[in-house]
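One protein chain omitted, others in place.
Presenting chain A:
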Amino acid sequence: MASNRVLIASPRFICRSCSRQARSSGSYRRSYATASSSQDIYDVVCIGGGPAGLSLLTALRANPTTSRLRVALVEAQDLSKTASLSLPPTQFSNRCSSLTPTTAQFLNTIGAWPHMKRSRIQEFHEMQVWDGVTDARIEFDYQLGSTASPGGVIAYMAENINITSGLLKRINEIGGVDVFASSRVEKITLGEETEDLDLREWPVVHLQGGKSLAARLLVGADGANSPVRSFARIESRGWDYNRHGVVATLELEGDGWGGEYRKTAYQRFLPTGPVAMLPLPGNHATLVWSTTPENASLLKKLSTKDFIALVNSAFRLGPVDLAYMHTQATGQEDEFAWRTQHTHFDAEAIPQLVVGVQEGSIASFPLKFRHADTYIGERVALVGDAAHTVHPLAGQGLNQGQGDIQSLVKTIEYAVAHGQDLGTQMSLESYNSERYAANHVLMGVCDKIHKLYSVESGPLIPLRSLGLKAANALGPLKSFFMEQASGRGLRV
């Protein structure tokens, strides 16, 4: 890939294919230099250096058809810290994602997986999901399923920083991406018309400090409040769940009931929202607890001992006990010790006891449902959270984003191979039609499950536990969770 490095070192104000012509014809560079001296022209400018944005650029650079494109990344944060990933082996970030085998395979195909720290990734083979009100339970175990994935892996738990770090290392390895890190976007405008060029339909990203990048295709991987989406005047609709997701890195009393090599993910539906404990290497686990904003703020205020007690209670005690314990400012540890003596449960059907919580790892964020009206505009594409924000209960947020990237890269590849202008809405149509429907269905199902299990009493309760029990005998819910978790679900 030496040639790419050479090209990057060449004057930056013309795109790669143009610079090739400039060398042969000699006329183009002159004409463009008079057009605008401080503006760079790119085929793809991606705003946002999260997992979606980074894997887009990695995939474009790794693909022989798209590797000739001139691409740039704009990210507000300093990416050098991300790339280095300097956490000690016993410490885990509280922002983790479950990667489906499909996503893991994609990351491997684009060459990022080998750059991730494998010792910090934990696969799991079983899932236990149950209703906190009725105790109806679904067990997921690939040994019983006929659709077993290789090695029986349902999903891989990985820290987001491990994913982004692996992608960044891969990008550095291939080269050819102009990275503008620690760069704030001042504004996005449309380009201008000059004597030789008409860039009035091209988005131009103005960075703080005066630099501006003209984009054949501007990709918004810039999160739920996407400035790219606002620029494109694409509405994002949805609602807030009035729930917060509380996350924490936990230490358990052991490596799990199945030991080091056979891990289980747990999720219990409480009336306030689902609480999930997902395995990390060794005796570590990550907590994702969707609950009311009031409960979330209590959880963050509790002492470590009381926090641990409330987490243990969440997987063991009844909703009434739990509700009561949320009214106390302190003393949850004693309450838990006393109440567990009077509660019956199958120890091996729930996670092992939490014995510690990593310092500073408890955090919370509001849960939202958002879906953009469309993922594309003229010379604009939205990916990941910029396009859709989903309830985390099926662990699909990051995987949906990676699904977007695979589809968008395929669309760009087709455009390049057939001489289409890859930024035009017509070239992008297949991306929108392929991903919009798939995401819409998944988001709708997650939303309905959330609402169904938020009800504490009334006619829905016996119906849903009937549903969960039926689901355990291979009902639709079971296959939904199973197939979503492993990335094979709901193809539309």
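Just so we're on the same page, a residue touches a chain if its C-beta (ideal position, glycine included) is under 8 Å from a C-beta of that chain, and two chains touch if they have at least 3 such contacts; residues count from 1.
The criterion applied here is as follows: contacts and distances are computed from a predicted model.
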{"item": "Protein name as given in UniProt for the chain not displayed, \"LAMI_0C08988g1_1\", \"CYRIA/CYRIB Rac1 binding domain-containing protein\", \"Vacuolar protein sorting-associated protein 26C\" or \"Ubiquinone biosynthesis O-methyltransferase, mitochondrial\"", "value": "\"Ubiquinone biosynthesis O-methyltransferase, mitochondrial\""}
{"item": "Option from A:196, A:240, A:260 or A:334 whose C-beta touches the chain left out", "value": "A:196"}
{"item": "Which of A:320, A:347 or A:426 contacts the chain that the document leaves out", "value": "A:426"}
{"item": "For chain A, residues in touch with the removed chain", "value": "14-15, 17-18, 21-22, 24-25, 27-28, 31-32, 41, 68, 196-202, 216, 414, 416-421, 424-426"}
